[in-house]
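Read the structure below first, then the notes.
Shown here: the complex without one of its protein chains, the others still in place.
Entry: subunit A
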Amino acid sequence: MIEFHSVTKRFPDGTLAVDDFSLALPSHKTTVFVGTSGSGKTTLLRMINRMVDPTSGSIDIDGADIGTLEPVQLRRGIGYVMQNSGLLPHRRVVDNVATVPMLRGTPKRKAREEALVLLDTVGLDRSLANRYPNQLSGGQQQRVGVARGLAVNPNILLMDEPFGAVDPIVRAELQQELLRLQRELGKTVVFVTHDIDEAFLLGDRVVILRTGGKVAQVGTPAEILANPIDEFVATFVGADRGKRSLHVENRGDGDIVVDGTGRLAGVLVGSRSPTASSTVGTGESKAGPRGPGAPAQGGDSR
């Protein structure tokens, strides 16, 4: 369990990034920090592995105050995945994955063998092992990044907008992969994003932040969607615009599902009978039907 106790962070230039933040993040669950830029979400994440130290307050991991731990040792025990993968461009894929175990003293041969197994875990072909990162696609690089994050079998995995720089199709794929991995591995994942849809998809708990690192609302996606606590949250999750309300329209060829902004969200299968409305998919889900006329994935943009 990760616990923030009245954590405040003021940067030397006077910016208040996080203001009196207290929260306990449950183990083996995914907690997503979501907010616009300047909401302090990345700062909060980086305080967990002491990339940033709080100005006041403290953070405990499993009851131990990390302020008393040696930062380098602490970081070697926590998985970290960042945007643009952050891989070392001068090392081959397999060596990138083996990096942290080798820093911890695992013999090279063993670390590489385990790295190859991790490539399987994240769904990468072993034939990519000897390539350099710039020889991979963006999506493949992110997968390597995830493999590296898992390499020391950490309890905690920190993910800083890991899928922010890949195209929507690859992003959807990576998100599903992460859900699968999380079902198998049950890590304590802390995930940072500015994408509310991603937050709702991946998060067991979602923490919506407003500017200056203040919590706007904490809850499960369902709780937040059902009861946005105030105007800010309602706007942020798009409830105010009726973005998530779906209705059926008949446009000649058959009944189609349309969201609040008038975008196509899916087709009604077997739509001759009006009672078939139970087959409606939501705009965000991958399970949407893909018949002719179905919209491309990722058509929903804010």
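Rule of thumb we're sticking to: a contact is a pair of C-beta atoms (placed from the backbone, for glycine too) under 8 Å apart; a residue touches a chain by one contact, two chains touch by 3 or more; residues count from 1.
The working rule: contacts and distances are computed from a predicted model.
As stated in its UniProt record, the chain not included in the shown complex is "ABC transporter permease", which appears among "PqqA peptide cyclase", "NADH-quinone oxidoreductase subunit N", "ABC transporter permease" or "FeS cluster assembly protein SufB". Residue-wise, the contact with the chain that is not shown comes from A:75, picked out of A:9, A:75 or A:171. Of A:24, A:88 or A:179, it is A:88 that touches the chain left out of the display. Residue A:103 is the one among A:103, A:185, A:222 or A:269 that touches the chain missing from this view.
When the whole complex is considered, the residue among A:112, A:148, A:171 or A:210 that touches the unshown chain is A:148. Listed here are the subunit A residues that touch the chain not shown: 46, 49, 51, 72-73, 75-77, 80, 82-84, 86-91, 99-100, 103-104, 131-132, 134-137, 148, 158.
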